[in-house]
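Okay, so here's the structure we're looking at.
Yeah, one chain of the complex is gone here, protein chain that is, but the others are all in their spots.
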Amino acid sequence: MRITRSKRVIIPLAGAAALALALTACTGDAPASSGGTAAAGCEDYSTYGTFTGSPTVNIYGTIVDVEADQLNQSWADFEKCTGITIKYEGSQEFETQINVRAQGGNPPDLAIFPQPGLLDSMIAGGYIKTPAKSVEDNVDANWSPDWKTYGTVDGTFYAAPLMASVKGYIWYSPAFFKDKGYTIPTTLDELTSLTAKIAADGTVKPWCAGFASGEASGWPGTDWVEDTVLRQSGSQVYDDWTTGAVKFTDPKITSAFDYVGNLLKNPAYVNAGFGDVTSVNSTTFQDAGLPILQDQCAMMHQASFYEAQWPEGTTVAPDGDVYGFLMPPAKAGGEQAVTGGGEMVGAFKTSDEITAVQTYLSSALWANNRVSIGGVISANKGLDPNNAKSPLAVDSIKILQDPNTTFRFDASDLMPAAVGSNSFWKGIVNWINGDDTQTVTTFIQSTWPQ
Amino acid sequence: MSSVAPVELPIPGGVAGRAPSLEEEYTEATTKVGRVKRNLTSKWATVAALLIALLWTIPTFGLFLSSFRPAVLIKTTGWWTIFSNPGLTLDNYRDVLFSSSVTAPQLGQYFVNSVAISIPATIFPLVLASMAAYAFAWMNWKGRDVVFVLVFALQIVPLQMALIPLLSFFSRGITIGNALIIPPTPSGTYAQLWFAHTAFALPLAIFLLYNFISQVPGEVIEAARVDGASHGQIFLRIIIPLAMPALASFAIFQFLWVWNDLLVALVFSGGSPDVAPLTQRLAELTGSRGQDWQRLTAAAFVSIIVPLIVFFSLQRYFVRGLLAGSTKG
Partner (left out) sequence: MTTADLLGKLEQVVIALAAFAAVIGLLLFIIDRAPKKRKDFFQLIGFVTPAFLLLIIGLVYPAIRTAIQSLYDAKGNFIGLDNFVWAFTQPDSLVSLRNTVIWVILTPIASTAIGLAYAVFIDKSRGEKYFKALVFMPMAISFVGASIIWKFVYEYRPTSANQIGILNQLVVWLGGEPVQWLQSVPANTVFLVIVMVWIQTGFAMVVLSAAIKGVPTEIVEAAQLDGTNAFQRFLHVTLPGIQGSLVVVVTTISIATLKVFDIVRTMTAGNFDTSVLANEMYTQAFRAGEPGRGSALALILFVLVLPIVIYNVRVLRKQREIR
């Protein structure tokens, strides 16, 4: 702690010194960037302008702790060069609190929405302001049209994407696979047969799974089903499913449930170190993959962000301790289809400084700044994959930027909240606990708002 | 040390209403206690008491012990195996107390906020509720029973349902037509939190304090009225001193509730760490999803310390207690 503390003393001192230099070097409202050491590197930020009177922009989001620090770090230069202070507040109660604050008339300036569904309901409530043209231009230039639609309602553009994640990775131990002579499956059927083979060999359980996540328990299971639907039935069915045109009780959806059920509801296939099938519900998703390191189970399905969950010292690489392969397509050589998630930035107020921040956050500059700090990826096309800190992140960025990839947003995030953030989760939990597919899909469908 | 004082409430001499000092009670009590002592308690009662105490303590104790164990051990072995799986660490407390985050404020600031929120949010409802309770108990007015029942029933209004309207009141004020009757309350100060906690606490506070205040012997009040004392004087000179134990007891409960509150804090701290309490920070640190056992364990004990100190330092008031007067009068 001592180190941190002394740093904190030094930084303001240095800042004061720089300021003093700047003040003596130039007068009036000339930006501090015109003199002193602080000026270095500010050329990139000239488009955002400089602001006097140090205006503040409040941002509210779900990101907390270390990741919040990294976020703050990603705009530190921007703050220095433009004179805008960004005050970020993260809360894990964001999803409910943003409703309360918006309706109560005390919203933040900007909010980072973790799912389009929530953003849509805010837009429907008339709380979100349309951003300036500079933001839309950035999105047109840097993101695929798909991504733009997640922030667009009825043809009006409201919110720019921020970060992203690729779902549908299956984590495994490359060394263990090599050792046992297992190969990475290229079709869904091969995945099934690989599972059977691992189970037959009898040394380890093929699968680890953990769906517990507090009140959001069940969501890792919805990802499983969504990935399967997209691969089995294609993007059109997937899209119709998210809008309600294809029902949960439709054979195309129930067959996805059954496929996943074959893997996860078979006591011979799960759940190494945690117990029987029901332990999938009591194991947190954070813990679920860890037995892979002890060679207790072979595979675990989770998004790219699971990389952060591996204990310190774990090498995540194609030849390391663990790595992930994408859930395979239904047919060999089929289209590369992935699901994923991401954040959207919506504005509750308008002002020049808010526009400047919004524009910056949608720029390739920010994406590169943030990604090079590590831990996250973005679908921003201006992002240089080599800025990413790990092989998996590089891979994921390439997948997102590949024009041949069919990208679909996490379906539960697009469905109405009553389903996507409630009954779908609940249904999955009941399903793991023993209910059959028929019962569960009927239940979920019955909660779809009329 | 044996405790104390089966003092009957409360007929201290005369209208002036002087409560007996604790020493007096104590000496008076010990003699009586000597005689009655242990007659009620048998061997089995002692065993049962010990058993309950044990059952009530073990869960907390397990967590307490775990808070000094490394994360890996917490997740793989039971805390009762601490001797066969030794390993103690202060890392969990370091993580919680000294934020690794450079930008987030240190815990100390949140601690100060918690204190700054809790103290006024305990005193305000206490005073307002005791005044209202007095009015219900000792003032004759039409419809007081009906109103009392209404206030009582307000206890069940779910906090969650009250958050949005109250926040709206704070951020927009009250306007009739275009005239601003009550201006918006500035956010980023404690004012909103104090107001919210006070309003939410009132129904229960009025109910509990009414139960005490209404037990004060009517003769005392009547005598004072005959002597020409106003309600204000009776309230200040008779009721408050007599009700001190009840007030202190309620103060402890209210303090605990405010100290442990997260919901109200989340909404009314106005999105600023400048006024956010400890609970908010701990929730961020530990994850509301409960995955980080090791931090949770330490965080729980950091937040429990102050309430325990408050309890121990005010415990003597429980001797007379919240409802000591509720023998039939």
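First chain written, first letter: the chains are A and B, and each begins at residue 1.
FYI, a residue touches a chain if its C-beta (ideal position, glycine included) is under 8 Å from a C-beta of that chain, and two chains touch if they have at least 3 such contacts.
Source: prediction; values computed, not measured.
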item: Identified contact with the non-displayed chain, of B:Ile82, B:Leu97, B:Ala162 or B:Ala223; value: B:Ala162
item: Absent chain, residues of subunit A that touch it; value: 95-96, 99-100, 121, 214-218, 273-276, 278-279, 281-282, 416-418, 421-423, 426, 429-430, 433, 449
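In the analysis below, only the chains that are shown with their structure count from here on.
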item: Computed distance of Cα centres, subunit B from subunit A, in Å; value: 41
item: Subunit B residues touching subunit A - in the complex, by the definition given at the top; value: 75, 94, 98, 100-104, 163-168, 170-172, 187, 266-267, 270-273, 280, 283-285, 287-291
item: Residue ranges of subunit A touching subunit B (in the complex, touch as defined); value: 1, 4, 7-8, 58, 60, 64-66, 68-69, 72, 87-93, 97, 100-101, 103-106, 108, 213-214, 216, 284, 286-287
